[in-house]
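Heads up, one of the protein chains got dropped from this complex, but the rest are sitting where they should.
Our next item is chain A:
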Amino acid sequence: MNAIIQPSDRSPGPPPEPPLALLAELTHRCPLRCPYCSNPVELTRVAAELDTATWARVFREAAALGCLQVHLSGGEPTARRDIAEIVRAASEAGLYTNLITAGVLIDAAMMARLAEAGLDHVQLSVQDTEPGSAERIGGYRNALPKKLACAQLVRDAGLPLTLNAVVHRQNLDRLPEMIALALELGAGRLEVAHVQYYGWALANRDALLPTRAQLEAATAEVTRAREDLKGRLVIDYVVPDYYAKRPKSCMGGWGRRFLAVSPAGRVLPCHAAESLPGFDFPNVREVSLREAWENSEAFNRFRGTGWMKEPCRSCARAEIDWGGCRCQAFALTGDAAATDPACGLSPDHALLDMAVREAAASEGDFTYRVMGAAPQKA
């Protein structure tokens, strides 16, 4: 027998704090093909997806574990025929139920069923406010008019709406129009999310990274709009990593606040974690969510601060940003345990400045996401 101590053989300590929210990635199927999609480059096919009853069990286990919210996401969650049953199961489990959708598959009948099933909130993505550009970015014809119709259905159903604008070089200049659109559609919240560069987005980074001038204009616009629209529209906005001096606290720290379940049932500390090599992620088909959260090696590996190297190990911010994003660290340095290069103290920080310069010099062609093919430049 060998005596190698596995990382999971931790001294028994108190169980970790319970998670607050579950990200349920119901499917990787999606009619759109966004070049920054956060789905893994190896997309799961429909036959491997969890069934309705398993999701219902996952929701009950999540609520019992301490989750308060569930985000129903994908891919496109409404591509599942059982989406209303899934919403009902989540709502009956006592979870605040949020649907994250591209909106193009939702008609009046479906919206009525979703609302009746207990949906609490809809988060609708828009690729751009300019129809031609929206079509090009999403790789889907007539996307914008369909989204506007969906927003109206959400309003008619009496549900609160958040507009989610993923921004990058090719649409960031239209931020004022996006804010105006959010107001026009009666959204209570606008989430301005900069693209996160791993998976499909990393393959498209040169086409997507905004310039510093764009970013400064956008930040100023958000500051102005927040003041003007106080009490009417909440705007969520975070300066993107590539221009920040310190990284974001990714997911509030590995295994601290969130857990995600992939379409095939893998339990992940973050939806992008499947991109990390050398992990054996627990699966809800085999273990309970509590077992995965509290005892799995995957969740314990980067939990807390014990795993950190320098400069994080002795840094005063270790418990503020938890060393940043593991997926970004791996994507850029090849080492998932490295300090996130978004941090100015990381020895690899120069990689980000280089990427910014390279992107500024490049054309804006996209590699679209497809099933069964890793990203390749056309």
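Keep in mind that, in the parts below, a contact is a pair of C-beta atoms (placed from the backbone, for glycine too) under 8 Å apart; a residue touches a chain by one contact, two chains touch by 3 or more; residues count from 1.
To be clear about the criterion, contacts and distances are computed from a predicted model.
The complex includes a chain that is not drawn, and of the options "Urea ABC transporter permease subunit UrtB", "ABC-2 type transport system ATP-binding protein", "Electron transfer flavoprotein subunit alpha/FixB family protein" or "Pyrroloquinoline quinone biosynthesis peptide chaperone PqqD" the UniProt name matching it is "Pyrroloquinoline quinone biosynthesis peptide chaperone PqqD".
Which of A:Asp107, A:Asp236, A:Glu286 or A:Asp365 touches the hidden chain is settled by the complete complex: it is A:Asp236.
Residue in contact with the omitted chain (choice from A:Val41, A:Leu159 or A:Leu345): A:Leu159. Residues of chain A that touch the chain left out of the display are 18, 20, 64-66, 68-69, 94, 96, 98, 120-121, 123, 158-160, 162, 188-189, 191, 230-232, 234, 236.
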